[in-house]
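With one protein chain withheld, the remaining protein chains of the complex are depicted in position.
Now for subunit A:
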Amino acid sequence: MKDKTIKTIKFFGLSFLEPLLRALSGEETQKNLASFIKKTLFPIASIFLFILVWHLGATALFNKEAEARIEKAKTEQGEEAAKAMADCIASGDVSCQPNTLPSPQQVYQAYIALWKDHLQISEKKSDFKEKVADTNAQREEQGLSPITYTGRPSFLDQIGTSLKTVAAGFLLALFIAVPIGIIIGLSDVLRNSFNWLIQILKPVSPVVWLLLVFMIVKTVITDPNMDKSFIISFISVGLCAMWATLVNTSLGVATVDKDYINVSKVLKLSIGKQIFKIILPASFPLIFTGLRITVSVAWMVLIAIELLAQSPGLGSFVWEEFQNGASDSNAKIIVAMFVIGIIGFLLDRIMLTVQNFMTFSKA
């Protein structure tokens, strides 16, 4: 039972809980507790250290900016104004707050505000749905498309959109890179012929991919009803992120253990069986490593691409907040930063789990 639990938590990448579990179950309590403290409590302590440093840094920056403002008021408008400015800053009035790195509390407040905003918008949305339910039913009978809510998306909606885009981009990368990787992996000639192209395209920046995709999509898709910005951003994400999978797949396929190939030859497997029963399973470890890199690259470039493509999502959220310049905009950007980081981490963990599940360990 205990061993099974430990196996399960390890499988999900939570192995840091193992010593605690062992200690709780009375197994070498002291040793395991010590190990738990070292492996788990210290990392937690480091979070507090991080917040402390951040807090100190933010305070220092705040003071510097505040002094600069007071100084400026003094030189431009005199003593009086400087004093008013100092009072204003001390009172916490939003109109005169220094605009700098937000402190941890501010970020936490921004997080709460975003959450409340989300609840509000969801409520509005469901109200709207109720209101138009009858009309939509009628419209459906007449064969018209339903009326949908077109209000401002909440932060959570933006996260959802981003995840959708990254998923679409990932699938695109998967369906392009894996088959091509297999084909060029199987043939030395093809691999050598296209290697230059892959090597050149691999380091191209997401921005350039975006522009390239934009040029093509603009011409190809003329239907105004189609969500062009979504299409552009997911294709760009896919194209940016697919290279790791392409290279790894072709490498994996090209370097299948000779023993396995000999087995397939001795058994006279057909080409199809040889690919699906021997070559693919043998290259799964490398393919999944590639896919894992693809997911993290996709998530990383997504933000930049959304930001540039003006397509909804976390990227445009960050950009809008930056341009908006409201008193809590900076704090919201930091919230977005953490959300992006945590989601990226979770995506990686999911891929790692899938990878562990799909790959054999060599005998």
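As a convention for this text, contacts are C-beta pairs under 8 Å (C-beta built on N, C-alpha and C of every residue); 3 or more make two chains touch, one makes a residue touch a chain; residues count from 1.
One rule holds in what follows: contacts and distances are computed from a predicted model.
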item: Name under which UniProt lists the unshown chain, selected from "Sarcosine oxidase subunit gamma", "Acyl-CoA dehydrogenase FadE", "ABC transporter ATP-binding protein" or "Cytochrome bc1 complex cytochrome c subunit"; value: "ABC transporter ATP-binding protein"
item: Contact with the hidden chain (one of A:Ala84, A:Leu269 or A:Leu352); value: A:Leu269
item: Identified contact with the non-displayed chain, of A:Lys74, A:His118 or A:Lys277; value: A:Lys277
item: Contact footprint on subunit A, counting only the chain that is left out; value: 259-260, 262-263, 265-269, 277-278, 281-282, 284, 360-363
